[in-house]
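Note that one protein chain is taken out, while the other chains of the complex remain in position.
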Amino acid sequence: MPIFEDLVAAYRTLAEHGVIDAYGHVSMRSPQNPQRYFIARALAPEVVQVEDIMEYDLDSVPLEERGRESVRERFIHGEVYKARPEVMAVVHNHSPSVIPFSVTGVPMRPIYHMAAFIGEGVPNFEIRKFEKGTDLLVKSPKLGKALAKTLGKAPASLMRGHGAVVVGENIARAVGRSVYLEQSAQLQMQALLLGSKVTYLDKAEVKASVPLQDYKRAWPMWREKALAKAKADRK
Amino acid sequence: MPIFEDLVAAYRTLAEHGVIDAYGHVSMRSPQNPQRYFIARALAPEVVQVEDIMEYDLDSVPLEERGRESVRERFIHGEVYKARPEVMAVVHNHSPSVIPFSVTGVPMRPIYHMAAFIGEGVPNFEIRKFEKGTDLLVKSPKLGKALAKTLGKAPASLMRGHGAVVVGENIARAVGRSVYLEQSAQLQMQALLLGSKVTYLDKAEVKASVPLQDYKRAWPMWREKALAKAKADRK
Amino acid sequence: MPIFEDLVAAYRTLAEHGVIDAYGHVSMRSPQNPQRYFIARALAPEVVQVEDIMEYDLDSVPLEERGRESVRERFIHGEVYKARPEVMAVVHNHSPSVIPFSVTGVPMRPIYHMAAFIGEGVPNFEIRKFEKGTDLLVKSPKLGKALAKTLGKAPASLMRGHGAVVVGENIARAVGRSVYLEQSAQLQMQALLLGSKVTYLDKAEVKASVPLQDYKRAWPMWREKALAKAKADRK
Partner (left out) sequence: MPIFEDLVAAYRTLAEHGVIDAYGHVSMRSPQNPQRYFIARALAPEVVQVEDIMEYDLDSVPLEERGRESVRERFIHGEVYKARPEVMAVVHNHSPSVIPFSVTGVPMRPIYHMAAFIGEGVPNFEIRKFEKGTDLLVKSPKLGKALAKTLGKAPASLMRGHGAVVVGENIARAVGRSVYLEQSAQLQMQALLLGSKVTYLDKAEVKASVPLQDYKRAWPMWREKALAKAKADRK
C-alpha cells in the first residue's frame, strides 16, 4: 500500500531529526476506512520497513497479529482518531527539548512562524490526574481517552515527564509539526534565558500562518532520503 | 553558467551548516546584467542542482517560468538588489540561534573577529510595523521594500520571529557571514549567561576586520564538498 | 564467546552516543563463572573488537595477559561485582552532562520515565574522602571498594570531577541507563534554568517504572548497527 511508504518515511525522518528515540511511534488513519489506523510493530523507528506496519481498529486491537508485538502505547493513536475525525496522522515522541516545558509549567508559545501552530495552544497532559503511580505510559484505553481529552482541539499536547503527542490532517503536517515543535522549544528556552521580555506571534499572525503550513517543501525531500535509506538497509 | 555552480554550492553549504532549513534561499545577482538575479525554484536547499536555478528581474518576475514554482519570499532578494547596488549575493534563512535575539530586543554585538561585520550594526525587521496579521512571510514587493529599508547599509538584518537576511559583495561573503552570524549568536548568548560584562570588538577593530573578511579560505573547501555531493546525488 | 559480541556492541554504542570518550569502559560478568568478568584491553571504545576482550578475576587480575595492556581503572568493575552479586554489567564513563552535577552538589532527579531509575538515588563519589591528591582515577582496589561502597544499592553513582559508574542486571540495561543518564542530565539542567519549580516522577511512579525498564527495544537495534560497523572496520 503506498501510504505504508509514507509511514516508513515518517518513522525514519523523525528518528533522523532526533525527535523520536527507539520508543516513539507514528500512525496514519486508513484512507479507505476511517475506523482503522496503521502503525509499526514494537520496533526502533530508524529500522522500520513496510512489512513492519500493522493495522488496528480504533480500539487499538490488531486485525492481523501474526505473532507481531504491538506497541503498548497504541491507545494514544486509537483514542485520538476517535476524538478527532479530521486527524489523519498522529506522532508520539520523547522530543527532548519539550520535556523541560512539560515539567515546569512554563507554557510553550509561538516564537517563530515555523511553529506558528503552537499559538493554537499546546496543553500539558498530567497523567496523575487520571491514574496515580503509573509508569507514565499511556497503555490503556482509559489513559488514551484522558490524553485525547487533554489534547482537545489542539495540534499537540505535551505529556508531563514523558514527551508529546502531535497530530495533523496529513502525514507531512504531523511530521513537520513534530520537527518544529522540538526546535521551537529549544529557541523559546534560549529566548527566555536571553531576554526579560519575549515577543511571540500575535493571534492574527497565528491565524494567518497555520492554515497553509503543511511543510510541503520539506516533506518530499525528507521522504525521498528516508526511503533511499530504507532501501539501502535491505542490502 | 559557472555561477550556477556557486549558487548550488551556497544552498548546500548553508544546509550542511544548519543555517538554512528546507525553506531558506540564496540568490546571486547576474554578473552580465545587474537588473537580473538567479535563485532556485521552490525546493529544499540540500537537493538543489544547477537545473533548478531560475532567473528573475528585480521586480522578482521570473523570465522563463516553464512551470517551475517560484519561492514566495523572492521579493526579499529583488528589493535588496534594487536598494543596494554593490550587493551581489543575498541569503534568507531561519538561522536558529538568531531567532532568540530577534524576539527579545537584545542586540547582536561583535563578539569575535569571525563575525566582526556585526559591528556595522544588525537591525531587526518588525513586520508588524508595515503590515499587521501577516504569516510573517515577505511575499509582496511592499514587504520586500520595507525589509530592504530596515536593512539599510547593514551586512544583515534579523527578522522578528522568522530569521535573517544576510548580504555580501560576493557569494563567499554572503555564505560565510551567514555561517558565522549563527555561531556568533550562540557565543553571545553563552557569554551573556556567563558573565555580567561582555567585551565586544571596539569600533577600530571592527573597521580593521571587515574589509578583508571574505571567508576565502573556507569557501573553496565548502564549494568543493558541496559540488561533490551534488554530483553523487545524481547517481 | 557470544557475549563478547554484546560487549563489543556495548563499547561502540556508548561511543556512538557520546556517552564514553576514548577512556571509558564496559564490562560483563561471566555467565559461566560469577567470579570472573570480561572487559576490553586499554583501547579506544569505538575500535574495540572481540579479540580485544580480556578476562579478569574479581581482584581485577588478568587471567591471560599475553602482553595486552589492562585499563587502569578496572578495579571499578571488580569491586562492584564483589559488592553487588545481581549486577551483570558495569559501565564507567565521562558522560559530559553528568559532570556539572558531580561538581555542584545539585542532585540528579528523575525528570522523565526514560531515566526513572534515577529516582532510586544516584550518589556522588568524592574521591578526596578516601585519598587526597589523586589524579581522580580509581586505580587501586582500595579506591574501587570505596566507590562500590558509595554506589551502595544504587543503579549509578556520579564521580566528582570525573564521570559516572552505571550498573545493570544485564548489558542492555547498563548501556540503556548510561545513554539516558546523559540525556536526563541535559534535560534536568534545562528544566532548572527554565522554571522555578520542577515536577519530578514521584516515588510510586519510579517504583512502577524501573522493574520493566530494560531498554529492549533500543538494544537490539544498537547492537546490530554496532556489530555491522565492527565488521566493516575489519575490511
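Points worth noting:
Order as written gives the chain letters A, B and C; numbering starts at 1 within each chain.
By definition in this document, contacts are C-beta pairs under 8 Å (C-beta built on N, C-alpha and C of every residue); 3 or more make two chains touch, one makes a residue touch a chain.
The shown structure was predicted, so the numbers you read here are calculated from the model rather than taken from an experiment.
Among the displayed chains, contact with the absent chain in the complete complex occurs for B, C. Contact with the chain that does not appear here is found for just one residue of B:Lys82, B:His113 or B:Lys139, B:His113. Screening C:His94, C:Lys207 or C:Lys225 for touch with the missing chain picks out C:His94.
Not every partner is drawn; the one left out touches subunit C at residues 21-23, 42-44, 46-47, 94, 96-97, 99-101, 103-106, 128, 132-137, 160-163, 189, 192-193. What subunit B contributes to its contact with the hidden chain is residues 110-114, 116, 183, 186-187, 190-191, 193-202, 204-205, 207-209, 212, 215, 217-218, 220-221, 224.
Going forward, only the chains that are shown with their structure count from here on.
At the interface between subunit A and subunit C, two copies of one sequence, fewer than half of the residue numbers in use are shared by both copies. Here A is the chain whose Cα centre lies closest to the centre of all protein Cα atoms.
The greatest centre-to-centre gap from subunit B, using C-alpha centroids, is found for C. Subunit A and subunit C have centres, each the mean of its CA atoms, that are 32 Å apart. Work out the mean CA point of subunit B and of subunit C, and you get 45 Å between them. Chain contacts: subunit A has residues 193 touching two or more partner chains.
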